[in-house]
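Written below as structure tokens is the structure these notes are about.
For this depiction, one protein chain was excluded, whereas all remaining protein chains were kept in their positions.
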Amino acid sequence: MTTVLRLKDASFTYAGATGPALSALSLEVRRGEVVALAGVPGSGTSTLLLVAGGYAPRLVGGAITGERELSAHQPAIVFATPWTQLTGLCHTVFAEVAFGPASHGLERERIRAIVLRQLHRLGVPHLEGRDPATLSGGELQRVIVASALALEPDLLLLDDPAAELDPAAADDLYDLLKDVAADGAAVLVATPDTARAARAATRAIMLDAGRIVADGTPAEVFA
Amino acid sequence: MSGLEVRWDGVSHRYDGEDVVRDVTLHIAPGESVALLGPNGAGKTTLTRMLMGLVRPRAGAVHVGDWDVATRRPDQMAARVGYAFQHADQQLFARTVRGDVGFGPRRLGRGDAGVDDVLAELGLEGAAERHPYDLPAPVRKLVTLAGVFAMQPAVLMLDEPTAGFDRGLRARVVEAVRRRNAGGVTVIVVSHDLEFVATVARREVTLERGRVVKQGSGVGDQGPGS
Partner (left out) sequence: MIGFRPGTSPLHRAHPYTPLAVAGALLCLVFAARTPSAVGALVLAALALPLVGGVLGLVARPALMLSLPTWILLLVLHGILGPDPHHALGPIAVSEPGLARALVLGGRITAILFAFLSVLATVSPARLVEAMTERGVPFSATYLLVSTLTLVPRMRARAAQILEAQQCRGLRLGGSPIARVAALGPLVLPLVLGALAEVDEQVLALDTRGVAKGIRRTAMEPPPDSAPDWTVRWLCLIVVVAAWGDRMLGALQ
């Protein structure tokens, strides 16, 4: 099955909100795609990520209508605020990245291999023994992305994943997203950095007030 | 409000047994706009915290205008330096955006006079009566920046002011900073956003491992600084 996400006329309203955050959205995302989501704050990009991963309404409350088919076995999400995604239970970066696969009961050696691979991919193997609480914003963001990738997701959702990164590291991250998609995952990345996203993405979607107003190639949508 | 000179003279600092700032001397003229660049851990944040007296250097002196920072408390420095923290939304506490933005000016005895102007300038007038925690994170960050601008400082010290902002919000911040710099306010930014830096800063100072390694303007490098 190549489709990992299918939405048809899906609307989502947060609890206590006066209007929907997403309105009658229809969308299909397949493995191998890198989809860039753009829109002003409040346009629904972050909400779409939560809905796409099955985290809304399950964890954040609210109500969803329309059709939603989540075929991803393992979604993973990276928020725009990496410091809020630390488990608070791990005193080394290694343990932090291992947390996800450890929660799935994988064997120790397999987890070790996964963690080291992801730390290398994000260019932070030297942070292995560091306390996550002492990392800079950029280091933390890369560790959180590594943590998400350690789950070996088939749907990777990222909300402004390079916000804290310096330009070189941001370029590396977007190149990595291309690799992740090439390995067979679907990638949805919400970002204000449309220039960088355009280089990595195979597809771009523009949201406005919870609706899709453009869906095409990055060149078409971000023109 | 016109700007003040900012001087770090031979400052050094250690943290956890490590030298984070090594004998840095840096002068910023009144009304100048300077970007502090460098990788994480280069000492940029430590230098800026010295301006407010949040960190006292182990050696050397820091001056803002004629004030020796060593003789002032952070709340006193607030009268001259508007410091915008990177993760600033931890400071929001008022019931409305207007109330929170007005907090700093009221502390400084300036009342609410300029608050509505700043809100309008940053496009926050529609959110003025809303609770800050009801707003999305980028807008909350904009609210804290508004709070700093509303204090009308002679020196603006902004730490990653555009992180998490899209083009629209970034443009508002750029305009607000440029307007103040044009009015003579001294501007110091720490930022990885090179586009923002190029637009706002006339001089770039690069730090690495606690030392100034390069200084340059947009026109070309001027070689190693002191």
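We call the chains A and B, going by the order they appear; numbering starts again at 1 in every chain.
Here, contacts are C-beta pairs under 8 Å (C-beta built on N, C-alpha and C of every residue); 3 or more make two chains touch, one makes a residue touch a chain.
Bear in mind that the values here come from a model prediction, so they are computed numbers and not experimental data.
Enquirer: For the chain left off this view, which of B:L108, B:A128 or B:A171 is in contact with it?
Expert: Checking the options B:L108, B:A128 or B:A171, the one contacting the hidden chain is B:L108.
Enquirer: Per the definition of touch given earlier, which of A:Q85, A:Q118 or A:Q141 contacts the omitted chain?
Expert: Candidates A:Q85, A:Q118 or A:Q141; residue touching the omitted chain: A:Q85.
Enquirer: Among A:V40, A:I77, A:V93 or A:V189, which residue is in touch with the absent chain?
Expert: A:I77
Enquirer: For the chain that got dropped from the picture, name the residues of chain A it touches.
Expert: Touch set of chain A with respect to the missing chain: 53, 55, 59-60, 74, 76-77, 79, 81, 84-92, 94-95, 98-108, 111-112, 147-148, 151.
Enquirer: Just the residue numbers, please: which parts of chain B touch the chain that's not shown?
Expert: Here the touching residues of chain B are 52, 54, 73-75, 77-79, 81, 83, 85, 87-88, 90-93, 103-104, 107-108, 133, 147, 151.
By definition in this document, only the chains that are shown with their structure count from here on.
Enquirer: I'd like to verify one number: the distance from the centre of chain A to the centre of chain B, where each centre is the average of its C-alpha atoms, in whole angstrom.
Expert: Centres of chain A and chain B (C-alpha means) sit 31 Å apart.
Enquirer: Which residues of chain B touch chain A in their complex?
Expert: 39-41, 86-87, 136-139, 160, 163-170, 192, 194
Enquirer: Touching chain B in the complex: which residues of chain A?
Expert: Those in contact with chain B are residues 38, 40-42, 46, 80-81, 83, 136-139, 160, 163-167, 192, 194.
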